[in-house]
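Every protein chain of the complex appears in place save one, which is left out.
Right, chain A next:
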Amino acid sequence: MTDGATIRAVVNTFVFALASVVTHIGLGMLLALGVHRTMTRGTKYFVRTAYFFPFLVSWAAVALIWKYVLDPAFGLANYYLSTTTNWLASPTWALPTLIVVDWWHTIGYTFIILLAGLQTVPAQLHEAARVDGANAWWRFWSVTLPVMSPTIFFATVITFIGAFQIFDPMVIMTQGGPDGATRSIVQYTYEKGFQSFEVGYAAALSLVLFVVIMVVTGLQFRLSRRWVHQ
(Lines give C-alpha, C1' and ligand atoms only; values in the text may rest on other atoms or scores of the structure.)
Protein backbone atom coordinates (compact mmCIF):
# COMPACT_ATOMS: atom_id res chain seq x y z
CA MET A 1 0.00 0.00 0.00
CA THR A 2 2.96 2.31 0.31
CA ASP A 3 4.05 2.07 -3.31
CA GLY A 4 4.43 5.26 -5.31
CA ALA A 5 1.34 4.69 -7.43
CA THR A 6 -0.98 4.49 -4.42
CA ILE A 7 0.48 7.60 -2.80
CA ARG A 8 0.22 9.41 -6.12
CA ALA A 9 -3.45 8.42 -6.45
CA VAL A 10 -4.22 9.58 -2.90
CA VAL A 11 -2.42 12.91 -3.48
CA ASN A 12 -4.19 13.43 -6.83
CA THR A 13 -7.56 12.75 -5.23
CA PHE A 14 -6.83 15.19 -2.38
CA VAL A 15 -5.71 17.92 -4.80
CA PHE A 16 -8.77 17.32 -6.96
CA ALA A 17 -11.17 17.37 -3.99
CA LEU A 18 -9.64 20.47 -2.40
CA ALA A 19 -9.62 22.43 -5.66
CA SER A 20 -13.13 21.23 -6.37
CA VAL A 21 -14.49 22.45 -3.02
CA VAL A 22 -12.74 25.84 -3.23
CA THR A 23 -13.80 26.58 -6.82
CA HIS A 24 -17.34 25.28 -6.42
CA ILE A 25 -18.11 27.10 -3.18
CA GLY A 26 -16.21 30.31 -4.02
CA LEU A 27 -17.43 30.85 -7.57
CA GLY A 28 -20.81 29.28 -6.79
CA MET A 29 -21.32 31.85 -4.05
CA LEU A 30 -20.37 34.71 -6.39
CA LEU A 31 -22.81 33.37 -8.99
CA ALA A 32 -25.63 32.99 -6.47
CA LEU A 33 -25.04 36.55 -5.21
CA GLY A 34 -24.90 37.78 -8.81
CA VAL A 35 -28.25 36.21 -9.70
CA HIS A 36 -29.97 37.07 -6.40
CA ARG A 37 -30.57 40.71 -7.43
CA THR A 38 -33.15 42.61 -9.37
CA MET A 39 -32.78 41.58 -13.00
CA THR A 40 -35.17 41.19 -15.87
CA ARG A 41 -36.98 37.85 -15.85
CA GLY A 42 -35.44 36.83 -19.16
CA THR A 43 -31.88 37.48 -18.02
CA LYS A 44 -32.42 35.61 -14.78
CA TYR A 45 -33.98 32.65 -16.60
CA PHE A 46 -31.16 32.47 -19.14
CA VAL A 47 -28.37 32.72 -16.57
CA ARG A 48 -29.92 30.15 -14.25
CA THR A 49 -30.62 27.69 -17.05
CA ALA A 50 -27.25 28.15 -18.77
CA TYR A 51 -25.24 27.44 -15.63
CA PHE A 52 -27.45 24.51 -14.69
CA PHE A 53 -27.59 22.77 -18.10
CA PRO A 54 -24.22 20.93 -17.90
CA PHE A 55 -25.25 19.29 -14.63
CA LEU A 56 -27.99 17.40 -16.49
CA VAL A 57 -25.54 15.84 -18.92
CA SER A 58 -24.11 12.48 -17.85
CA TRP A 59 -20.40 12.35 -17.02
CA ALA A 60 -19.86 9.99 -19.96
CA ALA A 61 -21.18 12.56 -22.42
CA VAL A 62 -19.40 15.44 -20.66
CA ALA A 63 -16.05 13.65 -20.80
CA LEU A 64 -16.45 12.79 -24.48
CA ILE A 65 -17.52 16.31 -25.47
CA TRP A 66 -14.61 17.87 -23.58
CA LYS A 67 -12.13 15.48 -25.12
CA TYR A 68 -13.01 17.12 -28.42
CA VAL A 69 -13.28 20.65 -27.00
CA LEU A 70 -9.72 20.23 -25.71
CA ASP A 71 -8.37 18.56 -28.85
CA PRO A 72 -5.10 20.31 -29.75
CA ALA A 73 -5.83 20.21 -33.50
CA PHE A 74 -9.48 21.23 -33.94
CA GLY A 75 -10.80 21.91 -30.42
CA LEU A 76 -12.62 25.04 -29.30
CA ALA A 77 -10.41 25.67 -26.28
CA ASN A 78 -7.10 26.14 -28.05
CA TYR A 79 -8.61 28.19 -30.86
CA TYR A 80 -10.01 30.77 -28.47
CA LEU A 81 -7.08 30.63 -26.05
CA SER A 82 -4.64 30.78 -29.02
CA THR A 83 -2.32 28.10 -27.69
CA THR A 84 -1.22 24.67 -28.89
CA THR A 85 -1.13 23.05 -25.45
CA ASN A 86 -2.13 19.38 -25.40
CA TRP A 87 -3.99 19.78 -22.12
CA LEU A 88 -4.79 16.14 -21.37
CA ALA A 89 -1.34 14.84 -22.35
CA SER A 90 0.57 17.34 -20.22
CA PRO A 91 1.70 16.10 -16.78
CA THR A 92 1.34 19.68 -15.49
CA TRP A 93 -2.02 20.55 -17.01
CA ALA A 94 -3.95 17.27 -17.11
CA LEU A 95 -5.22 17.36 -13.50
CA PRO A 96 -6.08 21.09 -13.47
CA THR A 97 -7.90 20.56 -16.77
CA LEU A 98 -10.04 17.82 -15.24
CA ILE A 99 -10.77 20.14 -12.31
CA VAL A 100 -12.07 22.73 -14.78
CA VAL A 101 -14.20 20.16 -16.62
CA ASP A 102 -15.63 18.92 -13.31
CA TRP A 103 -16.40 22.51 -12.35
CA TRP A 104 -18.22 23.05 -15.62
CA HIS A 105 -20.23 19.89 -15.06
CA THR A 106 -21.36 20.37 -11.45
CA ILE A 107 -21.28 24.11 -10.71
CA GLY A 108 -25.00 24.30 -11.61
CA TYR A 109 -25.79 22.07 -8.66
CA THR A 110 -23.74 24.08 -6.15
CA PHE A 111 -25.15 27.30 -7.58
CA ILE A 112 -28.80 26.17 -7.15
CA ILE A 113 -28.18 24.94 -3.59
CA LEU A 114 -26.46 28.20 -2.61
CA LEU A 115 -29.12 30.29 -4.35
CA ALA A 116 -31.83 28.43 -2.40
CA GLY A 117 -29.90 29.18 0.81
CA LEU A 118 -29.53 32.83 -0.15
CA GLN A 119 -33.28 33.10 -0.64
CA THR A 120 -33.86 32.04 2.97
CA VAL A 121 -32.03 35.12 4.32
CA PRO A 122 -34.84 37.34 5.68
CA ALA A 123 -35.00 40.75 3.98
CA GLN A 124 -35.81 42.41 7.34
CA LEU A 125 -32.36 41.49 8.65
CA HIS A 126 -30.75 43.27 5.71
CA GLU A 127 -33.06 46.23 6.20
CA ALA A 128 -32.19 46.42 9.89
CA ALA A 129 -28.47 46.31 9.12
CA ARG A 130 -28.92 48.99 6.47
CA VAL A 131 -30.71 51.24 8.96
CA ASP A 132 -27.80 50.71 11.35
CA GLY A 133 -25.53 52.06 8.62
CA ALA A 134 -23.84 48.81 7.54
CA ASN A 135 -22.39 48.91 4.03
CA ALA A 136 -22.94 46.09 1.48
CA TRP A 137 -19.76 44.23 2.40
CA TRP A 138 -20.49 44.36 6.12
CA ARG A 139 -24.11 43.25 5.54
CA PHE A 140 -22.80 40.25 3.59
CA TRP A 141 -20.31 39.42 6.31
CA SER A 142 -22.57 39.86 9.34
CA VAL A 143 -26.00 38.91 7.97
CA THR A 144 -25.87 36.82 4.78
CA LEU A 145 -22.94 34.60 5.64
CA PRO A 146 -24.06 33.55 9.14
CA VAL A 147 -27.64 32.87 8.03
CA MET A 148 -26.38 30.87 5.06
CA SER A 149 -23.70 28.97 6.93
CA PRO A 150 -25.67 25.68 7.21
CA THR A 151 -26.21 25.72 3.43
CA ILE A 152 -22.55 26.46 2.73
CA PHE A 153 -21.57 23.70 5.11
CA PHE A 154 -23.90 21.24 3.42
CA ALA A 155 -22.60 22.18 -0.05
CA THR A 156 -19.01 21.83 1.14
CA VAL A 157 -19.54 18.34 2.58
CA ILE A 158 -21.46 17.11 -0.49
CA THR A 159 -18.92 18.57 -2.94
CA PHE A 160 -16.08 17.04 -1.01
CA ILE A 161 -17.62 13.55 -0.85
CA GLY A 162 -18.54 13.70 -4.55
CA ALA A 163 -15.04 14.84 -5.53
CA PHE A 164 -13.41 12.12 -3.48
CA GLN A 165 -15.26 9.48 -5.47
CA ILE A 166 -14.21 10.89 -8.84
CA PHE A 167 -13.79 8.22 -11.48
CA ASP A 168 -15.64 8.86 -14.75
CA PRO A 169 -13.55 11.69 -16.32
CA MET A 170 -10.27 9.97 -15.49
CA VAL A 171 -11.33 6.70 -17.09
CA ILE A 172 -12.82 8.30 -20.19
CA MET A 173 -10.49 11.24 -20.81
CA THR A 174 -7.01 10.33 -19.57
CA GLN A 175 -7.00 6.70 -18.34
CA GLY A 176 -5.21 8.15 -15.34
CA GLY A 177 -2.35 9.44 -17.44
CA PRO A 178 -0.06 10.92 -18.41
CA ASP A 179 2.07 8.71 -16.19
CA GLY A 180 -0.41 8.56 -13.32
CA ALA A 181 -0.83 12.35 -13.16
CA THR A 182 -4.64 12.09 -13.06
CA ARG A 183 -5.16 8.67 -11.49
CA SER A 184 -7.73 8.86 -8.67
CA ILE A 185 -8.25 6.44 -5.78
CA VAL A 186 -11.44 4.96 -7.21
CA GLN A 187 -9.88 4.60 -10.63
CA TYR A 188 -6.86 2.84 -9.16
CA THR A 189 -9.23 0.55 -7.28
CA TYR A 190 -10.94 -0.24 -10.57
CA GLU A 191 -7.61 -0.95 -12.30
CA LYS A 192 -6.49 -3.25 -9.51
CA GLY A 193 -9.79 -5.05 -9.02
CA PHE A 194 -11.11 -5.36 -12.55
CA GLN A 195 -8.10 -5.10 -14.85
CA SER A 196 -5.25 -6.84 -13.02
CA PHE A 197 -7.64 -8.85 -10.78
CA GLU A 198 -5.83 -8.10 -7.50
CA VAL A 199 -9.11 -8.15 -5.60
CA GLY A 200 -7.51 -7.98 -2.16
CA TYR A 201 -5.50 -4.91 -3.14
CA ALA A 202 -8.62 -3.29 -4.57
CA ALA A 203 -10.55 -4.00 -1.38
CA ALA A 204 -7.75 -2.46 0.70
CA LEU A 205 -7.74 0.63 -1.52
CA SER A 206 -11.48 1.11 -1.20
CA LEU A 207 -11.07 0.87 2.56
CA VAL A 208 -8.53 3.72 2.35
CA LEU A 209 -11.12 5.75 0.45
CA PHE A 210 -13.73 5.03 3.10
CA VAL A 211 -11.45 5.96 6.00
CA VAL A 212 -10.37 9.19 4.30
CA ILE A 213 -13.98 10.21 3.61
CA MET A 214 -15.02 9.38 7.17
CA VAL A 215 -12.11 11.24 8.74
CA VAL A 216 -12.44 14.36 6.59
CA THR A 217 -16.23 14.48 6.95
CA GLY A 218 -15.92 14.01 10.70
CA LEU A 219 -13.36 16.80 10.80
CA GLN A 220 -15.67 19.07 8.82
CA PHE A 221 -18.50 18.43 11.26
CA ARG A 222 -16.18 19.14 14.20
CA LEU A 223 -14.89 22.38 12.69
CA SER A 224 -18.41 23.37 11.70
CA ARG A 225 -19.29 24.05 15.34
CA ARG A 226 -17.03 27.10 15.13
CA TRP A 227 -18.70 28.72 12.15
CA VAL A 228 -22.04 27.14 11.32
CA HIS A 229 -25.07 28.70 12.99
CA GLN A 230 -27.56 26.07 14.12
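Everything that follows uses one rule, which is that contacts are C-beta pairs under 8 Å (C-beta built on N, C-alpha and C of every residue); 3 or more make two chains touch, one makes a residue touch a chain; residues count from 1.
Methods note: contacts and distances are computed from a predicted model.
Chemist: So which of "Carbon-phosphorus lyase complex subunit PhnJ", "(2Fe-2S)-binding protein", "Multiple sugar transport system permease protein" or "Anti-sigma factor antagonist" is the UniProt name of the chain that got left out?
Modeler: "Multiple sugar transport system permease protein"
Chemist: For the chain not shown, which residue from A:M39, A:L81, A:A128 or A:L223 touches it across the whole complex?
Modeler: Only one listed residue reaches the unshown chain, and that is A:M39.
Chemist: I'm checking contacts with the chain that's been left out. Which of A:F14, A:W59 or A:F140 qualifies?
Modeler: A:W59
Chemist: Where the complex has a chain not shown, which of A:W138, A:F194 or A:W227 is the residue touching it?
Modeler: Within the whole complex, the residue contacting the unshown chain is A:F194.
Chemist: Which positions on chain A touch the chain that was left off?
Modeler: Touch with the absent chain occurs at residues 31, 34-35, 37-39, 43, 46-47, 49-54, 56-61, 63-69, 74, 76, 79, 104, 106, 109, 112-113, 116, 154, 158-159, 161-162, 164-165, 167-168, 171-172, 186, 189-190, 193-194, 199, 202-203, 206-207, 209-210, 213-214, 217.
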